[in-house]
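Note that one protein chain is taken out, while the other chains of the complex remain in position.
Right after this comes chain A.
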């Protein structure tokens, strides 16, 4: 409905007046921040406080829950479910590394070599997001079915013997093993790795590569000394965007895993919905958050990059 009406009256140049700096604009940044802050307050800070309170309550559905500062919940939760915690971090870590290994070459290709295919490849990277997370994960069950082509091929090539020996799979199957869960996590979070990597690689000035060549650097050296260090912000943000959600994920472990691949997300879900032990569920969530925060802080300190993206 964009109909052009009259053009706005032309601005008549007036003699610049000497005004004192306008004070009204001083609060503009705060006004601009307000929606974001309100959003954070209502949907992040308040739920967090509520959650923190729940974690130190005791009671039952019938009798109600009261804050009793029962901090032992935290200790009990941790000592009971540390294997699932460890597993979450392990699986999320493995998926993050796999994402990096798969995503870096692709992001590199899109940024430097794709030419006119660039947009098409970018769309292909994002395309899976057009279907639901759940459907995508369920599709893996069909792909990796025991009698399906993928598993038969892996069996013929004796790949599964190796993974069996490593303890990643069991028997002649991929589904319902740790390998399937890690593959599912990798697949579902891969675009979160590729997008920041791509943006950070794409910013690198191509002339730097030429300059490195002029200084007799071999392509490998150029990559090691120029490209990779400059892409570090992308690596860091990509790994964070992959690791953090992967560590809390429970869908992949639920659909592709088995009893011995349950992650902490599954435990939280079960505690909250089935057992109705809200304090333990809340405590587990907080422990997970604290663990991730700690690891991420350590990682960012160590990664030696100032920019995150």
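To be clear about the criterion, a residue touches a chain if its C-beta (ideal position, glycine included) is under 8 Å from a C-beta of that chain, and two chains touch if they have at least 3 such contacts; residues count from 1.
We adopt the following convention: contacts and distances are computed from a predicted model.
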{"item": "Choices \"ABC transporter substrate-binding protein\", \"Copper chaperone CopZ\", \"Sulfur oxidation protein SoxY\" or \"Aldehyde oxidase/xanthine dehydrogenase-like protein\" - which one is the UniProt name of the chain not shown", "value": "\"ABC transporter substrate-binding protein\""}
{"item": "Touch with the omitted chain, as defined above, among A:32, A:48 or A:166", "value": "A:48"}
{"item": "Identified contact with the non-displayed chain, of A:185, A:235, A:267 or A:288", "value": "A:267"}
{"item": "Listed residues A:67, A:86 or A:150, member touching the removed chain", "value": "A:67"}
{"item": "In chain A, positions touching the absent partner", "value": "45, 48-50, 52-54, 56-57, 59-67, 81, 84, 122-123, 126, 129-130, 132-134, 138, 141-142, 145-148, 170-171, 173, 175-176, 191, 195-196, 199-200, 203, 233, 237, 245, 250-251, 254-255, 257-262, 266-267, 269-278, 293, 296-297, 300-301, 303, 305-309"}
